[in-house]
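Only one protein chain is missing from this complex, and each of the others stays in its spot.
This part shows chain A:
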């Protein structure tokens, strides 16, 4: 194993094939090893390129059928690093199976920590909110903006993620831990939270026409509604409190779907009791 063999690098065709496969990585998501088969399928072009003996190929496939779960799009960077390590191993470098698995497992968590806020917390909700606001007036621009916007981001993330991972190899570990990506994550989180805050106010409508006090002034009946009192305090207060209520419930592991059903119950009971109005 000490002798260094010359192993071909991935060709352009291999990289395109890996990219294409990676876009299906979650297809066989299961509760035992989650994204495992998808990872193995994505790595197949690299395994075929680097290993030619049957037992080596089988061992590599087995390595990549281990538990794997992270944010899907930036996972391509992990595939790039893994491919680079597999190549080194095939060349006879001192990389053992455990090292490859450890880097994979080690990058999973931090990458999800970056990927979830950036893609699921910021990019998708903001594009979806923009798209939905256009769509609700019946404009085809809404769906188009969302679909193309999010897919361009996704394709760039996957394509360049893999390339950077493959060329930098294990050096990328420093990048993931480093300041640059942390900065990006923080920026995404600030933007995401800012927009969420404005949406809580802008895109909720809660009307509480319940009359609390009624008196006559200059011959006219003046009603003081619950809405009026709350609005003079802070418009959108009820929505804000509901948001915090939901956050609390979610933190206590209450399934979102139950919270949504609870919201429906509140709506129906509130309407029945006359607290909420249309």
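What to note about this one:
Note that in this section a residue touches a chain if its C-beta (ideal position, glycine included) is under 8 Å from a C-beta of that chain, and two chains touch if they have at least 3 such contacts; residues count from 1.
Definition applied: contacts and distances are computed from a predicted model.
The complex includes a chain that is not drawn, and of the options "Transport permease protein", "Spermidine/putrescine ABC transporter ATP-binding protein", "Cbb3-type cytochrome c oxidase subunit" or "PTS system, mannose-specific IIC component" the UniProt name matching it is "PTS system, mannose-specific IIC component".
Note on the undisplayed chain: of the listed residues A:164, A:196, A:210 or A:226, the one touching it is A:196. The chain omitted from view is touched by exactly one of A:7, A:65, A:99 or A:173, namely A:65.
Within the set A:7, A:44 or A:164, the residue that contacts the chain not displayed is A:44.
Counting the whole complex, the residues of chain A in touch with the unshown chain are 23-34, 36-38, 40-41, 44, 47-48, 54-55, 57-58, 61-62, 65, 69, 72-73, 112, 116-117, 120-121, 124-126, 128-140, 142-143, 146-147, 150-151, 154, 179, 182-183, 186-207, 234-236, 238-240, 242-244, 246-247, 249-251, 256-257, 259-261, 263-264, 266-272, 276-278.
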